[in-house]
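For this view, one protein chain was removed and the others were kept in their places.
Per-chain numbering from 1; labels A and B assigned in written order.
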């Protein structure tokens, strides 16, 4: 069965594979060394209305700055703790090959960073995908309701075909808060707590923002379970294609209209914008759409098409002041690096 | 390799494919226009024992009537609000191509329907699958504990082979209720609420019903997360094959014995009835099998085989009065249309 033709084909194939391998930019030219300085600050943020919280904020903002790097980059982060309580940073999803003491777990991989101290994390950005970082000290308080989390996006060397179609990229970090502890830093996040505020990127509806698109866009929603509860994110009018879990491609994308997201998980959902209108995106856990004891709040936002506009007398966001970068969509376009975002800045608290 | 035989085969194949395409009933003859009138009424229903609730009931029933249409049908629903509070209907799962103002979201796609008013929804039934409809005003109260939800089944033009094997089709809508608000319409569904009743199709065990089968049946359970909580549905004695999520076929069916269902999600589970006996189907969230502070209630039912019967001295449902259509199994056989169901009728409340 192996005639001269098939042998020829065999060699040609090997040559092509070889050429392709060469064309896959060699590691030295793709990956880079990056170094960032980060502080942790006592701040006050407002979730919605008058509902404010004392937070421990990376670079003074909640959520924390976008860290956007390339797969294989050598990342160094110098973290200085300016608060009055100990902290660490866990780089959730990073494999930390050969760098376990940069994994950021107090009592397991390091001493917590005491107030005033600086600690340096060094790790290789592997694997690629939608990752995050958060404090690992007293997670029940610091992660749950002090805003100590932010996105770490590791750009793949070799993106999936479907990723290449994406025209707009958004980050949605979901959290749950307990008002009773709002102004008691160092306490809270315990069994029996009543979680009464629910947020996307630390804001509750109507303080969230519309996602503005036009027909033909392909949007990627990177949804993070950054808090204590399970969320069930329903997008109206479009097919939600779940493509990645925790940064890894699913064996096959899963279609649906509702995405269940557990604490710590991330799902990347890709949707084709083929249906001009105003569309809700919200948590289908009904009590997560309240602010305290009031309905119509929490984890809700809309998708707005420019073809349709927003000038409808029934539309609650008819006169909404649009704040760009609320979903990090501007930061994500800035190229690689650490990007602070004015929109997430809190008010510094002096001791 | 391409001899006259293979060329002949090639053409024959193309002809057969062509014929098949023709036989796939063209849209004009398959899809139809359907119009339904629906009211919303103040009613009182009983979940179990003396535990009653004030509900806002579509056509006076909880759950709401089955709407059973064909993929591509043009559906018109005229909704008249006979209650004292505003409502809408969101057609959960419908893509609403070109009809975003029929999506049923107050403050985003329409003004809520005020008491006494009528609103007309018009949309194409796309995509096919297990969909549902529910109010979108104050979902934390109206969906969570006023019974404003019902099934919308869109029959596919081109069903999967496994769907064609189904002999019996059942609908199970799961909900969670807070007694404290039972008789306070317009209030409730807020953080801190104690959810103390759990239901399938608005009844708690032992007021649920057995699923009656015989050996050889292939049953389809359409399980809906219609309430506020995550449910974990365990079926005894059979393999649960999870085939659809939110109406869409999974890339590959997933086998298990327990199906986790989040709020808003639907899973279609197909099981071969090959094992005569009496079998439990219940929520494995243990506290969801209580009624108030009493065990042995909530989300529980049985599968009964006719080969086995129910005449066992240990069987709690030995003398159970069987109520057909509790899982819409009779309504689903009635052909396309909107089917009210006596079994779900509440008692009307006069103001």
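What we mean here is this: contacts are C-beta pairs under 8 Å (C-beta built on N, C-alpha and C of every residue); 3 or more make two chains touch, one makes a residue touch a chain.
Source: prediction; values computed, not measured.
Shown as candidates are B:119, B:133, B:224 or B:279; the residue that touches the absent chain is B:279. Residue A:230 is the one among A:125, A:174, A:230 or A:338 that touches the chain not shown. Contact between chain B and the absent chain runs through residues 1, 194-196, 230, 232, 234, 236-239, 251-258, 260, 274-280, 284-287, 289-290, 292-293, 295-296, 302, 308, 313-317.
In the full complex, chain A contacts the hidden chain through residues 90, 92-93, 95-98, 100-101, 103, 105-111, 127, 136, 138-141, 143-144, 189-193, 225, 227-228, 230, 245-248, 250-252, 260, 262-265.
Here is the rule we go by: only the chains that are shown with their structure count from here on.
Note on chain placement: the centre of chain A and the centre of chain B lie 33 Å apart, centres being C-alpha means.
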